[in-house]
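Missing here is one protein chain; the remaining ones are kept as they sit in the complex.
Entry: chain A
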Amino acid sequence: MLGVRALFGIGLLVTSRGGSVLTHTGACAHVASNIYSKDLAHRQACTMANTIKYLGQEEAQHIDEELFNEYSFSVDQLMELAGLSCATAVSKGYPLQSLLKSPPRVLVICGPGNNGGDGLVCARHLKLFGYAPSVLYPKRPNKQLFQNLTTQCEKMDISFLTELPEWSQLFITVSVTQLCFPFGLFIFILKDEARVEHGCPDGFQPDMLISLTAPKKAANHFKGRYHFLGGRFVPPALEKKFQLNLPPYPDTDCVYQLN
(Lines give C-alpha, C1' and ligand atoms only; values in the text may rest on other atoms or scores of the structure.)
Protein backbone atom coordinates (compact mmCIF):
# COMPACT_ATOMS: atom_id res chain seq x y z
CA MET A 1 0.00 0.00 0.00
CA LEU A 2 1.38 3.37 -0.85
CA GLY A 3 0.26 5.57 1.95
CA VAL A 4 0.47 9.25 1.30
CA ARG A 5 1.32 9.89 4.90
CA ALA A 6 4.16 7.44 4.73
CA LEU A 7 5.45 9.23 1.71
CA PHE A 8 5.13 12.61 3.31
CA GLY A 9 6.93 11.26 6.31
CA ILE A 10 9.79 10.24 4.11
CA GLY A 11 9.89 13.63 2.63
CA LEU A 12 9.77 12.44 -0.90
CA LEU A 13 9.00 14.99 -3.49
CA VAL A 14 8.21 14.34 -7.00
CA THR A 15 8.01 17.28 -9.25
CA SER A 16 6.06 17.56 -12.37
CA ARG A 17 7.40 15.56 -15.23
CA GLY A 18 10.37 14.75 -13.22
CA GLY A 19 12.06 12.51 -10.84
CA SER A 20 13.13 13.04 -7.33
CA VAL A 21 16.16 11.79 -5.61
CA LEU A 22 15.57 11.19 -1.95
CA THR A 23 18.52 10.79 0.32
CA HIS A 24 18.62 8.57 3.31
CA THR A 25 18.62 11.43 5.73
CA GLY A 26 15.17 12.44 4.66
CA ALA A 27 16.01 15.23 2.34
CA CYS A 28 14.60 14.75 -1.07
CA ALA A 29 16.61 15.04 -4.13
CA HIS A 30 14.81 15.61 -7.32
CA VAL A 31 15.84 14.29 -10.58
CA ALA A 32 13.38 15.91 -12.85
CA SER A 33 13.58 14.93 -16.41
CA ASN A 34 11.47 16.38 -19.07
CA ILE A 35 12.80 14.88 -22.22
CA TYR A 36 10.09 16.46 -24.24
CA SER A 37 11.28 19.97 -24.02
CA LYS A 38 13.23 20.97 -26.96
CA ASP A 39 16.76 21.97 -26.52
CA LEU A 40 18.95 23.74 -28.90
CA ALA A 41 22.65 23.53 -28.49
CA HIS A 42 24.16 26.79 -29.48
CA ARG A 43 27.26 26.72 -31.56
CA GLN A 44 28.26 29.79 -29.63
CA ALA A 45 28.40 28.66 -26.08
CA CYS A 46 26.21 30.44 -23.63
CA THR A 47 28.51 31.53 -20.89
CA MET A 48 26.02 32.54 -18.25
CA ALA A 49 23.93 29.75 -16.86
CA ASN A 50 21.53 32.25 -15.37
CA THR A 51 20.41 33.46 -18.79
CA ILE A 52 19.18 29.99 -19.66
CA LYS A 53 15.52 30.00 -20.51
CA TYR A 54 12.97 28.40 -18.20
CA LEU A 55 10.16 26.90 -20.21
CA GLY A 56 6.46 27.07 -19.71
CA GLN A 57 4.38 23.99 -20.28
CA GLU A 58 3.08 24.93 -23.71
CA GLU A 59 6.49 25.84 -25.00
CA ALA A 60 7.89 22.58 -23.68
CA GLN A 61 5.20 20.69 -25.54
CA HIS A 62 5.88 22.57 -28.77
CA ILE A 63 9.53 21.72 -28.50
CA ASP A 64 8.69 18.06 -27.99
CA GLU A 65 6.41 18.06 -31.01
CA GLU A 66 9.08 19.56 -33.19
CA LEU A 67 11.72 17.11 -32.06
CA PHE A 68 9.50 14.20 -33.06
CA ASN A 69 7.72 15.59 -36.08
CA GLU A 70 10.26 17.83 -37.77
CA TYR A 71 13.52 16.41 -36.59
CA SER A 72 12.35 12.78 -36.82
CA PHE A 73 13.74 11.76 -33.47
CA SER A 74 12.15 8.69 -32.00
CA VAL A 75 10.95 8.47 -28.44
CA ASP A 76 13.23 5.59 -27.57
CA GLN A 77 16.25 7.42 -28.95
CA LEU A 78 15.76 10.52 -26.86
CA MET A 79 14.61 8.54 -23.86
CA GLU A 80 17.87 6.61 -23.93
CA LEU A 81 19.87 9.84 -23.88
CA ALA A 82 17.63 11.37 -21.22
CA GLY A 83 17.86 8.34 -18.93
CA LEU A 84 21.62 8.29 -19.37
CA SER A 85 21.75 11.96 -18.33
CA CYS A 86 19.72 11.19 -15.22
CA ALA A 87 21.97 8.33 -14.20
CA THR A 88 25.07 10.40 -14.87
CA ALA A 89 23.79 13.28 -12.76
CA VAL A 90 22.95 10.93 -9.90
CA SER A 91 26.45 9.49 -10.04
CA LYS A 92 27.96 12.99 -10.01
CA GLY A 93 25.87 14.12 -7.05
CA TYR A 94 26.10 10.87 -5.13
CA PRO A 95 29.31 9.14 -6.23
CA LEU A 96 29.62 5.45 -5.42
CA GLN A 97 32.54 5.92 -3.12
CA SER A 98 30.72 8.55 -1.08
CA LEU A 99 27.87 6.23 -0.18
CA LEU A 100 27.94 3.88 2.76
CA LYS A 101 26.65 0.65 1.32
CA SER A 102 28.25 -1.16 -1.54
CA PRO A 103 26.56 -1.41 -3.92
CA PRO A 104 24.32 1.46 -2.84
CA ARG A 105 20.62 0.80 -3.13
CA VAL A 106 18.58 3.15 -5.21
CA LEU A 107 14.83 3.15 -5.57
CA VAL A 108 13.56 4.43 -8.86
CA ILE A 109 9.90 5.33 -8.74
CA CYS A 110 8.42 5.54 -12.19
CA GLY A 111 5.22 7.26 -12.99
CA PRO A 112 2.74 6.38 -15.69
CA GLY A 113 3.91 8.73 -18.40
CA ASN A 114 6.93 9.25 -20.56
CA ASN A 115 9.06 10.29 -17.64
CA GLY A 116 8.51 6.86 -16.17
CA GLY A 117 10.30 5.57 -19.25
CA ASP A 118 13.18 7.93 -18.53
CA GLY A 119 13.32 6.38 -15.08
CA LEU A 120 13.54 2.88 -16.48
CA VAL A 121 16.47 3.85 -18.70
CA CYS A 122 18.04 5.66 -15.74
CA ALA A 123 17.71 2.54 -13.58
CA ARG A 124 19.41 0.42 -16.21
CA HIS A 125 22.36 2.78 -16.50
CA LEU A 126 22.63 3.11 -12.73
CA LYS A 127 22.99 -0.66 -12.59
CA LEU A 128 25.78 -0.53 -15.14
CA PHE A 129 27.45 2.24 -13.13
CA GLY A 130 27.59 0.01 -10.07
CA TYR A 131 24.50 1.08 -8.12
CA ALA A 132 21.83 -1.39 -7.02
CA PRO A 133 18.56 0.02 -8.31
CA SER A 134 15.09 -1.33 -7.71
CA VAL A 135 12.06 -0.01 -9.52
CA LEU A 136 8.61 0.84 -8.30
CA TYR A 137 6.34 1.10 -11.31
CA PRO A 138 2.77 0.87 -10.15
CA LYS A 139 0.99 2.12 -13.25
CA ARG A 140 2.43 0.95 -16.51
CA PRO A 141 1.25 2.32 -19.84
CA ASN A 142 0.06 -0.29 -22.28
CA LYS A 143 2.63 0.64 -24.90
CA GLN A 144 5.34 -1.51 -26.41
CA LEU A 145 8.11 0.97 -25.63
CA PHE A 146 7.49 0.86 -21.87
CA GLN A 147 7.07 -2.90 -21.88
CA ASN A 148 10.40 -3.18 -23.68
CA LEU A 149 12.16 -0.89 -21.23
CA THR A 150 10.69 -2.89 -18.35
CA THR A 151 11.98 -6.14 -19.83
CA GLN A 152 15.42 -4.62 -20.31
CA CYS A 153 15.50 -3.76 -16.61
CA GLU A 154 14.15 -7.10 -15.45
CA LYS A 155 16.74 -8.89 -17.54
CA MET A 156 19.45 -6.85 -15.86
CA ASP A 157 18.26 -8.24 -12.52
CA ILE A 158 16.68 -4.99 -11.49
CA SER A 159 13.83 -5.97 -9.21
CA PHE A 160 10.41 -4.46 -9.58
CA LEU A 161 8.83 -3.89 -6.19
CA THR A 162 5.16 -4.08 -5.43
CA GLU A 163 5.29 -1.64 -2.55
CA LEU A 164 7.59 0.85 -0.97
CA PRO A 165 10.43 -0.84 0.82
CA GLU A 166 11.77 -0.10 4.25
CA TRP A 167 13.33 3.30 3.95
CA SER A 168 16.15 2.44 6.27
CA GLN A 169 17.49 0.18 3.57
CA LEU A 170 17.67 2.89 1.03
CA PHE A 171 20.21 5.48 0.34
CA ILE A 172 18.81 7.23 -2.65
CA THR A 173 15.43 7.34 -4.22
CA VAL A 174 15.09 8.49 -7.73
CA SER A 175 11.61 9.25 -8.70
CA VAL A 176 10.70 9.93 -12.23
CA THR A 177 7.12 10.62 -12.87
CA GLN A 178 4.97 12.61 -15.09
CA LEU A 179 2.50 14.80 -13.42
CA CYS A 180 0.41 17.73 -13.96
CA PHE A 181 2.39 20.83 -14.34
CA PRO A 182 4.06 21.91 -12.11
CA PHE A 183 4.00 19.75 -8.98
CA GLY A 184 2.23 16.91 -7.34
CA LEU A 185 3.56 13.79 -8.95
CA PHE A 186 3.48 11.43 -6.07
CA ILE A 187 -0.09 12.01 -5.27
CA PHE A 188 -0.88 11.41 -8.88
CA ILE A 189 0.54 7.95 -8.61
CA LEU A 190 -1.70 7.08 -5.75
CA LYS A 191 -4.93 8.48 -7.02
CA ASP A 192 -5.31 8.68 -10.73
CA GLU A 193 -7.08 11.93 -11.05
CA ALA A 194 -5.70 13.73 -8.07
CA ARG A 195 -3.88 16.85 -8.90
CA VAL A 196 -1.88 19.28 -6.95
CA GLU A 197 -1.96 22.67 -8.49
CA HIS A 198 0.49 24.87 -6.78
CA GLY A 199 3.94 24.40 -5.50
CA CYS A 200 5.46 21.66 -3.43
CA PRO A 201 3.66 19.99 -0.60
CA ASP A 202 5.24 21.02 2.67
CA GLY A 203 8.08 18.94 3.88
CA PHE A 204 9.35 17.88 0.52
CA GLN A 205 12.85 19.07 0.01
CA PRO A 206 14.40 17.76 -3.15
CA ASP A 207 18.15 17.61 -3.06
CA MET A 208 18.73 17.29 -6.77
CA LEU A 209 16.82 18.32 -9.85
CA ILE A 210 17.66 17.19 -13.34
CA SER A 211 16.01 19.26 -15.99
CA LEU A 212 15.94 17.55 -19.31
CA THR A 213 16.37 19.51 -22.49
CA ALA A 214 15.79 22.81 -20.69
CA PRO A 215 14.60 23.76 -17.22
CA LYS A 216 10.91 24.36 -16.69
CA LYS A 217 9.43 27.34 -14.91
CA ALA A 218 8.64 25.12 -11.94
CA ALA A 219 12.36 24.75 -11.40
CA ASN A 220 12.42 28.31 -10.12
CA HIS A 221 11.01 26.91 -6.89
CA PHE A 222 13.84 24.48 -6.54
CA LYS A 223 15.99 25.05 -3.48
CA GLY A 224 18.12 21.92 -3.36
CA ARG A 225 21.85 21.46 -3.68
CA TYR A 226 22.12 20.19 -7.22
CA HIS A 227 20.41 21.39 -10.35
CA PHE A 228 21.61 19.58 -13.44
CA LEU A 229 20.71 20.07 -17.06
CA GLY A 230 20.56 16.89 -19.12
CA GLY A 231 19.43 15.58 -22.48
CA ARG A 232 22.20 16.71 -24.75
CA PHE A 233 20.52 16.25 -28.10
CA VAL A 234 18.99 19.56 -29.01
CA PRO A 235 19.77 20.60 -32.57
CA PRO A 236 21.27 24.10 -32.87
CA ALA A 237 18.44 25.33 -35.08
CA LEU A 238 15.84 24.32 -32.51
CA GLU A 239 17.73 25.98 -29.70
CA LYS A 240 17.90 29.17 -31.68
CA LYS A 241 14.24 29.06 -32.61
CA PHE A 242 13.13 28.85 -29.00
CA GLN A 243 16.01 30.96 -27.71
CA LEU A 244 16.89 28.42 -25.08
CA ASN A 245 20.34 29.88 -24.36
CA LEU A 246 21.69 26.55 -23.29
CA PRO A 247 25.04 26.56 -21.57
CA PRO A 248 27.93 24.65 -23.10
CA TYR A 249 28.12 21.07 -21.90
CA PRO A 250 31.69 20.32 -20.87
CA ASP A 251 33.58 18.05 -23.27
CA THR A 252 31.42 15.02 -24.08
CA ASP A 253 29.43 15.15 -20.83
CA CYS A 254 25.71 14.65 -21.11
CA VAL A 255 24.98 16.74 -18.01
CA TYR A 256 25.71 20.33 -17.04
CA GLN A 257 25.56 21.51 -13.47
CA LEU A 258 23.51 24.68 -13.31
CA ASN A 259 24.18 25.54 -9.68
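The definition used in the following text is that a residue touches a chain if its C-beta (ideal position, glycine included) is under 8 Å from a C-beta of that chain, and two chains touch if they have at least 3 such contacts; residues count from 1.
The criterion applied here is as follows: contacts and distances are computed from a predicted model.
A chain of the complex is left out here; the name its UniProt entry carries, from "Vacuolar protein sorting-associated protein 26A", "ApoA-I-binding protein 2", "Gpi transamidase component pig-s" or "Protein ROOT INITIATION DEFECTIVE 3", is "ApoA-I-binding protein 2". Between the chain not shown and the residues A:94, A:137 or A:233, the one that touches is A:233. Of the candidate positions A:147, A:162 or A:259, contact with the unshown chain belongs to A:147. Mapped onto chain A, contacts with the missing chain fall at residues 41, 43, 70-74, 76-77, 80-81, 87-88, 91, 124-125, 128-129, 145, 147-149, 151-152, 155-157, 232-233, 235-237, 249, 251-252.
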